[in-house]
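Structure first, commentary second.
Here is chain A:
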Amino acid sequence: MSKEKIQICEDLADIMPPEYHKLVESATFGNQDRGWKDIGSSTELIEQHSLCAGCPESIAFRYILASLPAPEDTVFVGSTGCTSLVFPHVAVHNIHSLFGNQNAIASGLKRTLKSRFPDVEKDVVVLAGDGATVDIGLDMTMQSWFRQEKFTTICFDNELYANTGGQESGLMQKGFVAKMAPKGKNFEKVRLPEIAREAGCAYVALLTVSKPNRVEQVIKNAVLIAREVGPTFVQLYTPCILEIGKQSMEGLDEMKDSESIGGRFVQKEYISDEAQKLLDSIKIETKERKKAAKEAAKKPVNA
Partner candidate 1 sequence: MSRMNIRISGLGGQGAVTAAHLLAMAANKDGKFSISNPFFGAEKRMAPAESYARIGSERIYDRGELVYPDVIMIFHPQVITMQKSYTAPFYDGIKENGLVIINTTDDLLTDEDHKRLEDLNVAVLNHDATKLALEIGKTELSTNMAMIGACAGITKIVSLKALDGAIKDRFGKKYVASGGTATLDEAIKKKYAKKEMLLKANMDTITKSYEIATEWAEKQDLNLVTV
Partner candidate 2 sequence: MSHYEVKAGPEAFLPPAAATMGNILPDPGEAHIGGKIVPEEEAYEHAARKILGAKVPTIFPGPLVLWKWNDHVAAKAKAIRELANEVPMRLIPMADYRPKYPKIDAAVEINPNHPNLTIWHNKIDVCIFIGVHCHQANLALKMIRASTNCYTMAMCAMAGHEDACLSFRDADLEKIQRLTAAVKKLKAEGVEVQANSFTQFQMDRSGFVVEPVN
């Protein structure tokens, strides 16, 4: 599709509530250089969310939506969990189906969109929690990587089952006392980034959402590499402040602590050679495009 399609019929425009006018007028659909800085003004992202106040997941959502290269041609696949409370408010088609089969749904969806629209890049992005990605859905997560399905998997890692009240998950750290781990979790946090790399992902990133520019770059890399090269995986630490006993304002500090040296979420990136080549060429293209735009702006209009 093109952004031109997201328009209101003139004859009925005056009865449409303001939020839809904003959606059309100030959306960054079609803008190649959209990014996290647009979150204050672009209402195609999320206007309101229904997560707990101060939840880092809500800000992660906004960064991700702002960083998508082509939201007008992106379809999300979500899974059961807190994220599914946000999806109805997002101006991108999104599918919620079952718990754990998000990567299976995305596999069928991506292949179909590729076959129906061979000349358009339709991006499919999976966005699910750690329970869905690692526990109940691990086989489907990994099998989609084995099969080299060309879409991006994003895992919101809050190290527990937040939506059901804080139960142990595979991505929980060892020793953490939680529901269903009354004596503390007795095995290590699953090393999903390493698994992703070994399972065939062309690009893997592990980070927190404390720094928006980093999130933006990682999401752009992941989506663009998924188009051309193969599966990509991004694991974002979005602590559940409620379940780890923190206050609304303490989410950012928690993320900063965990990403400092020796922490669980020191930023890691794995880029395959082919993916790196692609990123390099994109970098050059972007540079040239911006330079040309700058020069065009310098020239007098009637020249």
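Selection criteria: all candidates are chains of the complex that A comes from, given by their letters.
One rule holds in what follows: contacts are C-beta pairs under 8 Å (C-beta built on N, C-alpha and C of every residue); 3 or more make two chains touch, one makes a residue touch a chain; residues count from 1.
Remember, predicted model here, so these are calculated numbers, not experimental data.
For chain A, the touching partner in this complex, chosen from 1 or 2, is 2. The touching residues of chain A, when paired with candidate 2 in their complex, are 5-12, 14-18, 20-22, 25, 48-50, 88-89.
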